[in-house]
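Heads up, one of the protein chains got dropped from this complex, but the rest are sitting where they should.
A and B are the chain letters, set down in written order, and residue numbers restart from 1 in every chain.
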Amino acid sequence: MKAIESIPDRKLLLFKSCMVGQEYPGVETATRYVFDRLGIDYCVNDEQSCCTGIGHYTDIFEGLTTAAIAARNFAVARKCGYPNITCLCSTCYAVNKEACELLNTNAEVRDKVNSIFKEKGFDDLVYEKGDMDSRTNFYHAVEILLSKVGQIKEAKKFDFSGVKAASHHACHYYKVKYLDVVGSPENPQLIDTIAEACGASPVRWYEDRTLTCGMGFSQLHLNKNTSLQVTKTKLDSLQRAGVELMLHMCPNCHIQYDRYQPVIEKEFGVKYDMVHMNIAQFVALSMGADPYKVCGFQTHSVPLEGFLEKTGIL
Amino acid sequence: MIPYVNEYDTPNCNTLAETAKKSIRTPESLGLDRCIQCGACTASCPAARFSDYSPRQIVKKVLENDHSVLESKMIWSCFYCYSCNVRCPRNNSPVTIVQVLRQMAINEGIGVEKLAYFLEIGEYLAENGASKVPETGIRNMEKDLGERWIGIKRNLGSTRSEMGLSSRDFRNTNGEVQAILESTGYFEREKWIKIKIEEKRIHGFVKTNYSDKDKKNGEFGFESDRKYTGQEAITV
Partner (left out) sequence: MTDGTTEGLNKAAVFICHCSGNISEHVDIDTVKKTLKAEGISVYDYEYLCSSQGQALIKNKIIEGHLDRVVIGSCTPSKHGTLFKKCVQEAGLNRAGLEIANLREQCAWVHPDRAGATEKALSLLKAKLKRLENVEPLEDIKVDIVQQALVIGGGIAGITAALNLADNGIPTFLVEKDSSIGGQMAKIGKIFSPDKLAEECAMCSLSPLMNEVAAHPKITLLTWTEVENLSGSAGNFTVRLKKKPRYVKDNCTACGRCSRVCPVLVEDEFNCGYMDKKAISLRFSQSVPKVYCIDPNHCLQLNGETCGKCAAACKNGAIDFSQKEEIIELNVGAVIVATGFEEYDASQKPQYGYGIFENVMTQMELARVLGINGPTKGELLRVSDFSKASSDPAPATCDSRCESSSNDSCAETPKRIVMIQCVGSRDEKEGGNRYCSRYCCMAALKHASLIKKRYPETEITICYIDVRAFGFYENYYRAVQETGVNFVRGRPAEVIEKPDKSLVVRVEDTLNQKIKELPADLVVLSAAMIPSPGTKKIASVLNLSQDESGFIKEKHSKLKPVDSSLDGIFVCGTAQSPKDVTDTIAQSGLAAVRARAFITDSPKTLDNEIATINQLLCTRCGGCLKCPFDALSLNESGRVVLDPLICTGCGYCTELCKEGAVKVAGFTKPQLKAEIEGVLEEGDMLGFVNSGIASLTCDNIGNSVLTYPSNVKLIRVPTSLVVDIDLVMHAFRHGASSVLFVEDPPDNPRAEAIYPLAVRHFEKLKEKLGDSGNRIHFKKAYVPNIKGLAGTFTSLAREGEMIK
């Protein structure tokens, strides 16, 4: 289990996520907005590439490719002096962490990756064993928020009291490297704790709480029916629990719930009363951020205006 | 047919289990051999809940060294949600094994048509340093998500600018990502896969339409056509 005290607030490389950038840029801006206000020392570096996650989990990349791309991103982080890779996306988190473990423990892969770098003249990318520590150099942005939950509570500008919020904790954060997470992967409270600090009333337990979002990488595209059934199952449960706000921590889940909620409503003839956002967007809102210029709610599929009006933000 | 060699993900071993254990996708402590067929993985699995899929069965086939598992449609149903990984009492990881099996299947040219949809991700990554939803996916999404989303996407550049971001999620990888994909054999494999898909298309094996609405075929002695049971408990 990860100790909250061990989570750093210095030298964080805020690792850009492709899905955030292309679908929900507000997650990035909201995270930066919050980080700035919490006095966190971080940087964003355009040299960083995609973690390969989307391709890796749709099986088009070999493990070696993923490891080499990760090694390159690690070099980017180290070179700019911000070696604590802090991800917006749970898949980036898992892919990087696993790649680091592989590069540290498997000399054959490490040598192969390095020989490719050398051959191409990328000597500055070479990865030596232990350059990164898979336990202490990789974080999810939400962990950083959790470590500052006291400050978040103090910086609260809006009253979300009574807002029935439920969280969906990302599988690739909690279930891949399950020994190195905050709390128990079977009863995660990461998002709930932060939401509570912002004044919301978290629904700490609901049916199918640990069920995956249903995106399933290739599944949304190849087995759309099953994929949406999984998503629907969770939405149904939240609806029964009277949830009005669902909070996530991963752009893939975000797409699945926010983009596809209207699709499910149409295809299955159901109606849901909840809206969606990333926990960082929620924290930003609570700190007084602009719902559009900072949180980017105009890119959401489920309109948030009703929620924002109800809570007095609009 | 000469199989594709992917020595890191699918090292050449005597048995499926050995390959799974030695793959670089697999953590060292994998409890594959210790599986007690308890079914905790299957009971935890979203794919098993809503389709005829069973990680426990897959593990069993692997332990029995039954290569027919590579041909099974089952292996393409996993969500990679890692629920089995977190629940297995023997520290086995069916999700990891499925990943290796899919790689092995691809080497044999099995199921490659499923990759056609996604190959674009690699090309885009090489060029832009980022990933994106493939075009076919976008067309499907446009169909599903309708005008609102199309509008959002159309305005993305200006929205991003308004939010103080660059108009596009720009990555400056100095050509390094392109070079890495090349040297780790990505393009070679992509070419190989494309040829395989073409071969299959010619032989009429491949449907050009990817929305696979087929009924499950009941392989491995499963009941077929299990209906979505919804949320109400079935009384036994």
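Everything that follows uses one rule, which is that a contact is a pair of C-beta atoms (placed from the backbone, for glycine too) under 8 Å apart; a residue touches a chain by one contact, two chains touch by 3 or more.
Everything numeric here is computed off the predicted structure, so don't read it as measured data.
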In the whole complex, of A:Arg240, A:Lys266 or A:Lys310, the residue touching the missing chain would be A:Arg240
Check each of B:Ala40, B:Ile110 or B:Ile197 against the chain that is not shown and name the one that touches it.
B:Ala40
Missing-chain contact among B:Pro89, B:Gly151 or B:Gly164 belongs to B:Pro89
Sort through A:Ser147, A:Thr210 or A:Gln229 and give me the one touching the missing partner chain.
A:Thr210
In the full complex, which residues of subunit A touch the absent chain?
1, 178-179, 184, 186-187, 205, 207-208, 210, 240
Touching residues of subunit B against the unshown chain: what are they?
31, 36-40, 42-44, 48-49, 54, 56-57, 86-91, 220-223, 229, 233-236
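One rule holds in what follows: only the chains that are shown with their structure count from here on.
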Separation of mean Cα positions, subunit B and subunit A [Å, integer]:
21
Please give the residue numbers of subunit B that touch subunit A in the complex, ascending.
6, 8-9, 23-25, 27-28, 46-47, 49-51, 76-83, 85-86, 99, 102-103, 106, 114-115, 117-119, 121-122, 125, 129-134, 136-137, 140-141, 144-146, 148-149, 152, 155-156, 159-160, 162-165, 169-174, 176-177, 179-181, 183-186, 189-190, 210-213, 228, 231
For the subunit A and subunit B complex, residues of the former touching the latter:
16, 18-19, 21-22, 25-26, 28-29, 46-50, 52-55, 57-65, 67-69, 72, 101-102, 105-106, 109, 112, 116, 119-120, 122, 125, 171-172, 174-176, 178, 185-186, 207, 210-212, 214-219, 221-227, 229-230, 233, 236-237, 259-260, 262-263, 292-294, 296, 298-299, 301
